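Only one protein chain is missing; all other protein chains are in place.
On to chain A.
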Amino acid sequence: MSTPVVASPPVPLKKRSGPATHNYSKERKVGEGTYAVVYLGHQVTTGREIAIKEIKTGIFKDGLDMSALREVKYLQELRHPNVIELVDVFSTPHNLNLVLELLPCDLEVLIKDKEVVFTMGDIKSWMLMTLRGIHHCHRNFILHRDLKPNNLLIAPDGQLKIADFGLARALGNPNEDLSSNVVTRWYRAPELLFGAKHYTGAIDMWSIGIIFAELMLRVPYLPGKDDVDQLDVTFKALGTPTEQIWPNVSSLPMYNALTVYAQPSRQELRNRFSAATEKALDLMIMLTQLDPSRRCDSTRALLHDFFTELPRPTEPRDLPKKSIKKEEPDAKRRKI
């Protein structure tokens, strides 16, 4: 399970009630992803609660997992109240450990928790924090490429933090091809669905628009069953792109055999998003422009009137929290 050891004999790893690793205690397992196991722990010196993400090295055929590498690479560069903090990086004999701030909840949990009621002020507050976080990433030429409610974690004080940089990428080399197989399907921008090899921060803005819709609807907005269905679901809701509204769209690799749906009328959107004010609808429409060059960027979104009209965004500490129900198995909590 660990990296093959050359020369030195394998060092037995203590299992269960792990040893105090460095300044940190590793207490109990709180979750497991594809390439890491996450433990709850404490920073010994300060008593601060932290999460330790232990990267499963060796079991992956090609050594250090790309997601882990990206997470270290990008989180080391980013420091922002709305981006998860990488507190420390350390290695034990066969493992790499990332110490992250402990974020016990996420937006998906709240959206699914039907006991919790969202006000427009709550939604505004979460949107604002998400946009501030992504603005910081984009300002540093970093694309997140996997924004979705379960990657927006919530701190005990209510602050929302963008997490999971396993798919992130720097935008340094303009002419290079990028993979279009990024972002979880329901939050994938149309240019990615069409297989574009060049794209920008606009893909993250699209995801935020879809999350905005989901916050208002309390169910996923564009839940495609597979990649083909995703195109259909997306265009049924937002209209099929044509050369008029999106110049050169037809030259993208996967643009073919599309059912043509009309653009939704304002009234149709009003009906679907009954809680939304006109300004909320404006912002959502700007974020979900099919043509990426017309989609609004993080600066324009942050300056949008929606954020200055009443009600005011809820103070983070007053935002809704998970309702306390019967004990749920923690490990399963955030699994889709």
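Please note the rule applied: a contact is a pair of C-beta atoms (placed from the backbone, for glycine too) under 8 Å apart; a residue touches a chain by one contact, two chains touch by 3 or more; residues count from 1.
Note that contacts and distances are computed from a predicted model.
From the set "Guanosine nucleotide diphosphate dissociation inhibitor", "3-methyl-2-oxobutanoate dehydrogenase (2-methylpropanoyl-transferring)", "RBR-type E3 ubiquitin transferase" or "Cyclin-like domain-containing protein", the protein name that UniProt assigns to the chain left out of the figure is "Cyclin-like domain-containing protein". Between the chain not shown and the residues A:N140, A:Q263 or A:T277, the one that touches is A:N140. In the complete complex, the residue from A:K29, A:R48 or A:K73 that touches the missing chain is A:K73. Although one chain is not drawn, its touching partners on chain A can still be listed: residues 3-8, 11, 17, 19-23, 44, 57-58, 61-64, 66, 69, 72-74, 76-77, 88-94, 96, 140-142, 169-173, 176.
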